[in-house]
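Yeah, one chain of the complex is gone here, protein chain that is, but the others are all in their spots.
We call the chains A, B and C, going by the order they appear; numbering starts again at 1 in every chain.
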Amino acid sequence: MVDTSVKLCDIQLKNPVIPASGTFGFGHEFAHWYDLNVLGAICLKGTTKDPRFGNETPRIAEAPAGMLNAVGLQNPGIEAVLETELPALRKLYSGPVIANISGFSKEEYVFCCEKADQSPHVDIIEVNISCPNVQSGGMSFGASAKDAGEITKAVRAVCKKPIFMKLTPNVTDIAEIARACEANGADGISLINTLLAMRIDIKNRKPVLANTTGGLSGPAVFPVALRMVWQVYKAVKLPIIGMGGVSCPEDVVEMMLAGATAVQVGASNLQNPFACPEIIDGLPPLLERLGVSRIAELIGAAHY
Amino acid sequence: MVDTSVKLCDIQLKNPVIPASGTFGFGHEFAHWYDLNVLGAICLKGTTKDPRFGNETPRIAEAPAGMLNAVGLQNPGIEAVLETELPALRKLYSGPVIANISGFSKEEYVFCCEKADQSPHVDIIEVNISCPNVQSGGMSFGASAKDAGEITKAVRAVCKKPIFMKLTPNVTDIAEIARACEANGADGISLINTLLAMRIDIKNRKPVLANTTGGLSGPAVFPVALRMVWQVYKAVKLPIIGMGGVSCPEDVVEMMLAGATAVQVGASNLQNPFACPEIIDGLPPLLERLGVSRIAELIGAAHY
Amino acid sequence: MKKGSYIIENTQQIAKNTYRTRLKGDTSAIVAPGQFVNIALAGSFLRRPLSVCDWDEKGLWVIYKTVGKGTSALSKLEPGQKLDLLTGLGNGFDMELAGSRPMLIGGGVGVPPLYGLAKRLMKQGVRPLAILGFNTAEEVFYEKEFAELGCDVVVATVDGSYGQKGFVTDAMPQEGTTFFYACGPEPMLKAVYNRTNTSGQLSFEERMGCGFGACMGCACRTKYGAKRICKDGPVLMKEEVVW
Partner (left out) sequence: MKKGSYIIENTQQIAKNTYRTRLKGDTSAIVAPGQFVNIALAGSFLRRPLSVCDWDEKGLWVIYKTVGKGTSALSKLEPGQKLDLLTGLGNGFDMELAGSRPMLIGGGVGVPPLYGLAKRLMKQGVRPLAILGFNTAEEVFYEKEFAELGCDVVVATVDGSYGQKGFVTDAMPQEGTTFFYACGPEPMLKAVYNRTNTSGQLSFEERMGCGFGACMGCACRTKYGAKRICKDGPVLMKEEVVW
């Protein structure tokens, strides 16, 4: 028997496979397809202080081995998430829950993280710092080590639960950003968010997405994500949740060898609603073929 | 009849399709497959001052809808390129030639660009600033606007021919780098080089590439490349050579709508030696379907 | 909603760039006309959403225009090839609202789901009036099929090359109908919305990430808040539509 369990900041996951924020709603839709309790954990849709409609449509475009999205953080707001969505999810699912918090100002992050920290249903807080910092010019918070560090420090001050800072890959030096998060009290790093990308409709000569640009994810980004997980593992001592293009058990193993303690699956859930349980079912036979008895021994094992 | 010609800094290309540096050697191998004179131009393998063996093997890894390479600028050195390779190419090909120059110090760039400028066989000099700056810490020259500007200024001082600065996509703000090149005298911008990426062999738990990381290219990167071409078109007034994942006539049109005056084809040449001529042959019927009589009218036409 | 493997039984071209494909497999998840399937195709990451034109116990039909990579690839697959589908997606049309004389208004490849609806209305003893609009004669399809069900059918073409000249709205009677069901391009839906006196249902399209309500890719504003075209739609009540 292969042991597929991993520990994320003292939280035990029965396996390292977690649906990624924004590709799993608040879980209800997937409960139609399978028993959510097979999952290692669940990561909720990105949540802001106030309800948001998000961007105009079209919000989705296709890409070779991937997709673009510009959903723009459509969500019912932190109150509704904690008071309606999460209790509803708890009726279907008893495992660990990761709340994903977004914001357009430091205050908004602090407000939402504090609320999430107080919820009995939240185990880990993932802080998505890929949103534009509207207070200082619109560059994403995650694009500068200074901003990333400041947000980390501010949310740390109001949270007792583990905080995972979720980094954007659209930066020159991912290790520097991760170090700033570590130095300011993060408990872990999640990466990657989507790669800024674009498609143009050649018939009407306009960007496909109403928002002009969107985020690329799916298998296409896997080698970039893997490289960043590798670099961050070298740069910090924190546990890493790796993601970006994971679509099969082999990808989970590769991510873990690069340094991930757990792995999130995003776009693949949309393409195949059974992506997560199929990956989870595929892990034990793969590990057996590889001669691995405890999946946790893979974490960072390709580092030399 | 559709007019597929474009002008790149006063140099007339019969069509906008150019094989990308490093995927076409010095042309000889492809002369076996087809008449090189069908091409819009040819971009030569990256050239350094001294001959280089490049990185150890394996240098190639596969990726979803793409590939990784870590060739490490294997080349016979600028002297041999100008005195042996180029005259040999000239026997097979009479169209425009783009020399691609790399270096690990400002002096090396200056040395090579000056030589290339003096060659009667070189029409455009493409300066690849994706190499690590060994003099200051190993970050790629193209990763900072300051370094990019300095290299541009230095090579500008010794060249009369058009200089295209070739940018790396592994940066937070591509527009800032492009503006630094423009401000320092570049005649055009080429982008993108490869995305820093990695693969791990899950059987032996080691990076697939001897160099650990490599550059991702091929269709997977197309939406990222397109976004950067779009951003750079908005940021500078210079002509752009767009590349990254181009594999069909539709991609050429999409790149041009985003702002490219010409387009390079890289990894697709390796997958299909006939990639360039097939794309070129596919342009007139596609343009006819789109109701376009002059391809040049597409340049930047999706901007609003 | 179900996920399953389906076998291509046959594909016919039924009009210019328009194909009908019969897919054999489990249709138990399909509960209403106007629902759609989401088809995985080799070489494309995202699935392709297509309305169910009609279905029986052994399979379903889709009718589609080859507008891009996915639909072209689908039209070229050989009988016997297998496809992975999500079926029973979306709400579909509500037949209980039809009244005694519903009007079905379809534009182009918006026509197919109305065929399945017409068939089932007829079975319930309700005889709809079907108004089918196309750009031009060579794009017209399914006039005969609707007529064979026993519906009244009016065909309109924009260029007048077949049937009545003009848009579907030009062919719509101002009175005598009890309800309408419309499916077609958004400008058509909007025109229909503006020119109908009765209540009705309109079926919308949007680019989709998942097709089953998970990604918020297909959001749309309604008078009762944001809805997902894939899950809360694709069919909306006229009364809730916000343009």
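Going forward, contacts are C-beta pairs under 8 Å (C-beta built on N, C-alpha and C of every residue); 3 or more make two chains touch, one makes a residue touch a chain.
Nothing here was measured: the structure is a model prediction, and the numbers come from that model.
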Going by the stated contact criterion, tell me the shown chains that border the hidden chain.
B, C
So which of B:N69, B:T172 or B:Q231 would be touching the chain we can't see?
B:N69
Check each of B:T57, B:T84, B:Q118 or B:S293 against the chain that is not shown and name the one that touches it.
B:T57
For the chain left out of this view, which of B:H32, B:K91, B:K160 or B:K237 touches it?
B:H32
To test your reading of the contact rule: which positions on subunit B touch the chain that is missing from view?
22-25, 29-30, 32-33, 45, 53-54, 57-67, 69, 71, 74, 208, 218-219, 267, 269-274
Hey, which subunit C residues sit against the chain that's not shown?
42-43
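Please note the rule applied: only the chains that are shown with their structure count from here on.
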Of the other chains, whose C-alpha centre is the longest way from the centre of subunit B?
C
Could you tell me which chain's Cα centre is nearest to the average position of every protein Cα atom shown?
A
Once every inter-chain C-beta contact is counted, which two chains account for the most?
A-B
If you average the Cα atoms of subunit A and of subunit C to get two centres, how far apart are those centres in Å?
36
What's the distance between the Cα centroids of subunit B and subunit C, rounded to whole Å?
46
Which subunit C residues touch at least two other chains?
none
Counting only residues that touch at least two other chains, what does the list for subunit A look like?
61, 63-66, 218-219
